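The other protein chains are all here in position, but one chain of the complex has been omitted.
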Amino acid sequence: MVKKIRVTIWNEFVHEKNDAAVKKVYPDGIHNAIAQGLKKEMGFIIQTATLEQPEHGLTEKVLKNTDVLFWWGHMAHGQVDDEIVKRIHQKILDGMGLVVLHSGHFSKIFRRLMGTNCSLTWRVADEREIVWNIAPSHPIAQGIAGSFELPGSEMYGERFDIPEPDQLLFVSWYEGGNVFRSGCTFKRGNGKIFYFSPGHETYPIFYDKTILRILANSARWAYSPIRLSTNDVPNQKTPLAPITKRKPI
Amino acid sequence: MVKKIRVTIWNEFVHEKNDAAVKKVYPDGIHNAIAQGLKKEMGFIIQTATLEQPEHGLTEKVLKNTDVLFWWGHMAHGQVDDEIVKRIHQKILDGMGLVVLHSGHFSKIFRRLMGTNCSLTWRVADEREIVWNIAPSHPIAQGIAGSFELPGSEMYGERFDIPEPDQLLFVSWYEGGNVFRSGCTFKRGNGKIFYFSPGHETYPIFYDKTILRILANSARWAYSPIRLSTNDVPNQKTPLAPITKRKPI
Amino acid sequence: MVKKIRVTIWNEFVHEKNDAAVKKVYPDGIHNAIAQGLKKEMGFIIQTATLEQPEHGLTEKVLKNTDVLFWWGHMAHGQVDDEIVKRIHQKILDGMGLVVLHSGHFSKIFRRLMGTNCSLTWRVADEREIVWNIAPSHPIAQGIAGSFELPGSEMYGERFDIPEPDQLLFVSWYEGGNVFRSGCTFKRGNGKIFYFSPGHETYPIFYDKTILRILANSARWAYSPIRLSTNDVPNQKTPLAPITKRKPI
Partner (left out) sequence: MVKKIRVTIWNEFVHEKNDAAVKKVYPDGIHNAIAQGLKKEMGFIIQTATLEQPEHGLTEKVLKNTDVLFWWGHMAHGQVDDEIVKRIHQKILDGMGLVVLHSGHFSKIFRRLMGTNCSLTWRVADEREIVWNIAPSHPIAQGIAGSFELPGSEMYGERFDIPEPDQLLFVSWYEGGNVFRSGCTFKRGNGKIFYFSPGHETYPIFYDKTILRILANSARWAYSPIRLSTNDVPNQKTPLAPITKRKPI
């Protein structure tokens, strides 16, 4: 029997309550739209968590039982508690997967993992986005065509201030003349990280079958069979090979 | 005329004052030993800074006039002020070079740039270290043989919890059976970073000509001709290509 | 039901027939030793092929039905037909996995994929090798300790003339003072490649449980669910977005 992957979808869940246009697209929140979409795929155990919950819904227990964490945030990055970020960070280094969506590029956890500002250029102009699949044999690209289109999208453009990705999977073309590294993989500690840029709150992108397929694939890819702390600095007193005693220099 | 590279050598400068054995090896501090060594090479303007100075000697003005920062720290990582770390971090993302030495792997600035714990295994057993040069044509390896030896060294061993380096330059062999990725390059934002592991405080490693040659090379390599902030998130309202108006979806 | 991975183990099978010492260790050939080892793991359909067979046993049909190809060669690299190498090469670019063992570093197919000489330094001195696992959460390292030892091994040392690996998984320590990047992953086209250095013909390394576990893991890792030719250069005459007619410049 194949192990089920335990996915926790985190959403700050603010826009959907404060902004009628967003509420219309995502009445139950972006997290629930993604959860509904992933439920159609076999092999996941899905839960959600939001900013307003105690410990933002990301208690030690929840994270201990999470194989892959999805992250959507935008206007409330600053409200995420530093202690919770630290906790998430260590869990990722120990082997928990992370999928960062859209404006999550500016979340505390993503910036902490990248070590850079994660800045970019942007434009809200209801423009076409064509996403090019440049690594078609990668697990995250399974079942995805050579390119696909989002009829209306927020532009996220270069230069995107990230370290060179381990692998670049998707590059986006925007009608207004910009390009963006829209799908990037990274590894930090024992954890696998996927950043994927489509997903502005005013567009029904998280109902799109291609997008949902990519998210499901990324959860499978980011899953690590092991958890191994990277937090120890052991003194390996006993050498594996004999050391010739010599006088101090 | 070739531009002179402005190097600032930072040292926590604690061991050398508190520990007679270290004081004997580095009576003026590790920073001054490195400074003396680099001064023999043409093309540098060198200054030093230490923990005890106001703002740890790393004021806005000092950093503004620093092309490449060297970092040696060990027992006082926790005493480095978070605000100063933030300042250094942004300067590196803007294009300042950074050379992190030995136990600096655990400094706040290096961990912040890497996004990982930077943990490793270690042993103090006065053992031989052979450093292998696996990228002989890299600028940092110019003039360095295929391998060189440090007769006594502290062991730093794998697993070293860092992101996959942009390029691996040196791999160390230890008498006691360990290996270590002892020279690694990274780029973060517009800044170039070199981590180099030799340099324990009880060994005269910073008087070694090969080591000093590597440090001089790394200063030249880490220098960036530009400073460009990566901290902006511009709204590029005017597209470069026309966007067909369409109704909101 | 999980798909079974179809593995073809290729061995030049020369030493085992000509050299009594080798014959004693691998009476049925290295290919059969590996095949026997992998058979103990679930999920593989295994066949073997050797140099002396027509088309070296690697006909179009065999390769079409191979998910992952293992390669062991040493003294007869030059006898492998260029046309067969070309065929294997295209299959790998299309998505077939490749695991290159030990002296296969100098095979035509590996050098063709790397684009470099794949040279290294070596020594036959019956010395200890300690293999360090520097990517413990990688699929190929599942179930493997932080380090393991081979009591007698041929030394393969740096500098190893390969492109920077996508990921470095294992680094070896040798008693005689050398180090080696002994486990490296690469991607070329749609194919995944793993190079693993242990496996000299005079040592019973391919009976070692740890080694066999790594080989089984690498077969699972190198498997790609798709085959997609990278050999087309399509003229995409119809653009996806309108092109404004302008006069030739």
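First chain written, first letter: the chains are A, B and C, and each begins at residue 1.
One rule holds in what follows: contacts are C-beta pairs under 8 Å (C-beta built on N, C-alpha and C of every residue); 3 or more make two chains touch, one makes a residue touch a chain.
From a predicted model like this one, the values you see are computed outputs, not experimental measurements.
Note that of C:33, C:46, C:141 or C:155, the residue touching the chain absent from this view is C:155. Checked against the full complex, the one of A:139, A:177 or A:239 touching the unshown chain is A:177. Among B:47, B:142 or B:210, only B:142 touches the chain left out of the display. One chain is missing from the display, and on subunit C it is touched by residues 90, 93, 106, 112-117, 119-123, 125-128, 151-152, 155, 157, 159, 161, 163-164, 166, 174-178, 186-189, 202-204, 230-237, 239-246, 248-249.
Take subunit A: the residues that touch the chain left off the picture are 130, 132-134, 136, 146, 157-160, 164, 167-168, 171-174, 177-179, 181. Within subunit B, the residues in touch with the undisplayed chain are 2, 95, 128, 130, 136-137, 139, 142, 147, 149, 166-167, 173, 175, 187, 189-191, 224-226, 228, 240-241.
Following the convention adopted for this analysis, only the chains that are shown with their structure count from here on.
Distance between chain centres (mean CA atoms), subunit B to subunit C: 36 Å.
Between the CA-based centres of subunit A and subunit C the separation comes to 32 Å, rounded to the whole angstrom.
Multi-chain contact residues, meaning those touching two or more other chains, occur in subunit B at positions 157, 159, 164, 174, 177-178.
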